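Omission of a single protein chain aside, the complex is shown with its protein chains in their original locations.
This part shows chain A:
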């Protein structure tokens, strides 16, 4: 009896020592804390998440219906499209409050910054245009007529081509950033929502929410070379609705948010095969990597939370409650 107790005590002691060491080790490792900004479509706020403690450190009040959100290149500001106020607001990262706004055109949803961070291209869902904004001068430079309900925006790595997707026209429009004219239109499946380039400019991926696919487009040929579809046992295909796409810098792995399927698909970006489905929160919209690509964060609209995915392990490790209907996300580059 006594012997057993002793053994147990020893075990506990050993355990404490070991876990204490682990804590000490963790503390000793330099913390790579990043800051994620999450737009909450319904609560009209932006949640600020510290990736070291995985907690919300601040909730910033913004305009109505915040969706598209992006850090400026210098990391000092965050742009957030507030669609129902017909503008893009500017959050000062140091002050953590809205300090200014940009003249975006009606109902801005998603936007893209050029490489220098000087020009902003905004999709205006309500009037079939893409608005071009000079960030410094806070002035509109012009508009480009595109298809019905423009949404997804992406700039090619060389900065020469802007992709805009139009949700009811079902196209990816290729826009020359110099002439500001459409140079090609690629038909994709229904309700294209998001576009993402590979860093080497070899592919651009476009997700089709209602079509249920991701089209892989060759930017040189400007045609669809492959369509990725998704199958999840026990789920009807209508519930699989691809939206946000995250691509690792090496172009080898992609993550696709599948909306009301409540999953993120892991895709081998070379073979274009789906390798895994990760269960996240409900109606997963968009995502962002930490700059070290250790973690991928997703916004889960219906469950009002953010899932943290360990990229190497391909596992969901954490869930963080944010505001109502979290939609977009951006993480500062170091």
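Throughout what follows, contacts are C-beta pairs under 8 Å (C-beta built on N, C-alpha and C of every residue); 3 or more make two chains touch, one makes a residue touch a chain; residues count from 1.
Definition applied: contacts and distances are computed from a predicted model.
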Task: Write down which listed name, "Branched-chain amino acid ABC transporter substrate-binding protein", "PaaI family thioesterase", "Cytochrome c oxidase subunit 3" or "Membrane protein", is the UniProt protein name of the chain that is not shown.
output: "Branched-chain amino acid ABC transporter substrate-binding protein"
Query: Considering the whole complex, which of A:185, A:229 or A:319 touches the chain not shown?
result: A:185
- line: In the whole complex, of A:101, A:128, A:262 or A:290, the residue touching the missing chain would be A:128
Query: Which is it among A:72, A:104 or A:169 that touches the chain not included here?
result: A:169
- request: Could you tell which one of A:108, A:147 or A:246 touches the chain left off the display?
  value: A:147
Field: Where the missing chain touches chain A, by residue
entry: 107, 125-126, 128, 147-149, 166-171, 173, 182, 185, 187, 190-191, 209-212, 236, 238-239, 241, 260
